[in-house]
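The complex appears here minus one protein chain, its other protein chains still in place.
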Amino acid sequence: MIEQKLKKKNEFVYFALRNKKLQIGLTVVLFFLVLTFIGPLLTQNEPFAYVNPGGAEPPSSEYWFGTTFFGQDVFAQFGRGLRATFLVGLIGGGLATLIGVVIGFTAGYRGGLVDEILNLVTNIVLVIPTLAVLLIVAAYLEVRTIFTECLFIGLTAWPWAARAIRAQTFSLRTREFVDLAKLSGMKDRKIIFKEIAPNMMSYLFMTFILQFGGAILIAATLDFIGLGPTDAISLGLMMQVAVLWGALQLGFWWWFIPPGFAIMAIVGSLYIMNVGLDEVFNPKLREM
Amino acid sequence: MSLHVENLALYYQTLRGDVKALERATFTVADGEIMGLAGESGCGKTTLGNGLILLTPPMKFIEGCVKLDGVELPIWDMERMMPFRYKEISLIPQYAMSAMNPTRKTGKMISELLESRGVSYKDTLPELKRRLDLVELSHDVLNMYPIELSGGMKQRMVMVLSTLLNPSLLIADEITSALDVSTQRAVAKMLVEFRDRGFVKSVILITHDMSILYQIADSILVMYAGILAEKASTEVIIKSPRHPYTKLLISSLPEVGVKYSEKKLTGIPGSPPQLLDPPTGCRFRDRCPVAFDKCLEAPPFIELEKDHFVACWKEF
Partner (left out) sequence: MLKLDNISKVYKVGTFGGKELQAVSNVSFDINKGEVVSLIGESGSGKSTIGKMILRLTSISSGAIMVDGVDISTLKKGELRGYYRKVQGVFQDPFSSYNPIFKADRVFSILRDELFPEVNGSEWQDRVNKSLEAVGLNPDIVLNKYPHQLSGGQLQRLLIARALLLDINLLVADELISMLDASTRIDVLNLLADLKSRGLSVLFITHDLSLGYYISEKAVILYRGCVAEMGATEKLFGNPLHPYTKMLLNSVPRLDKKWEAEAVELETEAQAKQSEFTGGCVYYGRCPIADKELGCDRCRPALLEVDCDHFVACFRYGDGFGGVATP
């Protein structure tokens, strides 16, 4: 009987390891993740330290990614920036997933009035112009940390997840094993967590990955237009400063291309991973 | 028209190997015959039905020869089968009712289908309307979306659609299963009427419901675990079957007029074998009440009497 359980898990692992999209996506993301940890260790320079009196210089053996307009080591900034990016993805994306899951499950399972109310809330949050709100918030908060940014993203990015999870819960709730659980006297909350959620594990996992990537993208956008954290360095902030100080006109490509490319690569790989995971979990999509 | 199948074998490709879904299938369907293809789930009847017209992966063609009116059908080649499909040989698939595109009005769907075959919708419209009248559907259904029609109406619609170009052979896969009793009867009778009026020449009716076959089929082919067990005229199969499986199957069917308290019916203990690695010899021997040592060798499908084929050593 243990073999059977292993067989089922192995089936997923088997397909996961062989899925090209998953392989490529995962490799890229892991590469950047590793860079997050060892990057700052590879250079002694602090990101904000003015190490190069010559100002902006293209990449060389001393400064791998060159230096900024102010003579700061781009690579040092890059390493730290990556860290912030992943943090936002994890916490911001995680928070959005959590809220989306709770609301989605409740709305999908209960239906009726509860569903209507939660739907209303979801739609309102969806429609709020987040940029406008953020501008107002930014005007009040002079100091913004990364965690503020995470919080903001988490509180505004959840509607899509909630909708998707609600739909899935709806379809699962009409299955007869849910009726059977009710006939055994199981309470509603227990049914959601013990019967319905485990069936959606793959779906929840994929939702989280999407939120992760989405959070990074939102954060990069916010940073770029100047609404990012005031006390840290992130890839988006790097790009913002670069463009602000004329890197585009002056041709300092090494300043904004690495962070921009990194964001594109990470988010893109996450989405590709998601497609790959869909194939792994859904047998009908697999090519034989 | 006549359909002649010789030694057909079709497998399914899976991760764990090939599932031997159909082997050594040899039979003939005569002109104007409604042949019922009966058996339980997993016996290979849908494989056979679909394989004749739409052999797509994971189904794999292994060997065999299929001849329609003397012409060999290249069923393994999707491209070369195109000219035959819908014109010579047509299919009403299982769950046809839910196979209609919900975003298209039925009339539009039909016209698209016809155009894709190079047939003008305008020219066919009068005939289409005549057939709609035949199945008691008003012409308004052409302007409706599938969701507006009831189950029975959709089934009749699909029947008209599949036979519009007068194919020689129609394969109907479980067309009565999801219907109410009254609609079931109407649809079954409609099938006979289509044959009588020449819209189709012959029909292979795939179903697990023997009683429907008794009502409208001319002959019945019983399948078990991918192998042909018995084929004979309907009267003979129902009243005097010879294969042990057929006998047990017929006797396990409840009838109005038979009560548990008066006559307890029995089923067939056990379950059909897994076809990934089917047992050697006769595939029914594990459940057969009269199996003996010769059954370790697969029995051939032999004509014992005129038009009565059986695959059982005990009957030879």
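A few points about this structure:
As written, the chains take the letters A and B, and residue 1 is the first residue of each chain.
What we mean here is this: a residue touches a chain if its C-beta (ideal position, glycine included) is under 8 Å from a C-beta of that chain, and two chains touch if they have at least 3 such contacts.
What you see is a predicted model, and the numbers here were worked out from it, not measured in a lab.
Summary of contacts with the chain left out: across A:Val125, A:Ala181 or A:Val243, the touching residue is A:Ala181. Although one chain is not drawn, the whole complex shows that of B:Ala96, B:Met153, B:Leu191 or B:Ala225 it is B:Met153 that touches it.
Residue positions on chain A in contact with the hidden chain: 1, 4, 8, 175-177, 179-186, 195, 198-199, in rising order.
What chain B contributes to its contact with the hidden chain is residues 40-41, 136-138, 140-141, 144, 148-153, 180-186, 188-189, 208-212, 214-215, 238, 248-250, 252-260, 264-269, 271.
Note that in this section only the chains that are shown with their structure count from here on.
Chain A and chain B have Cα centroids lying 51 Å from one another.
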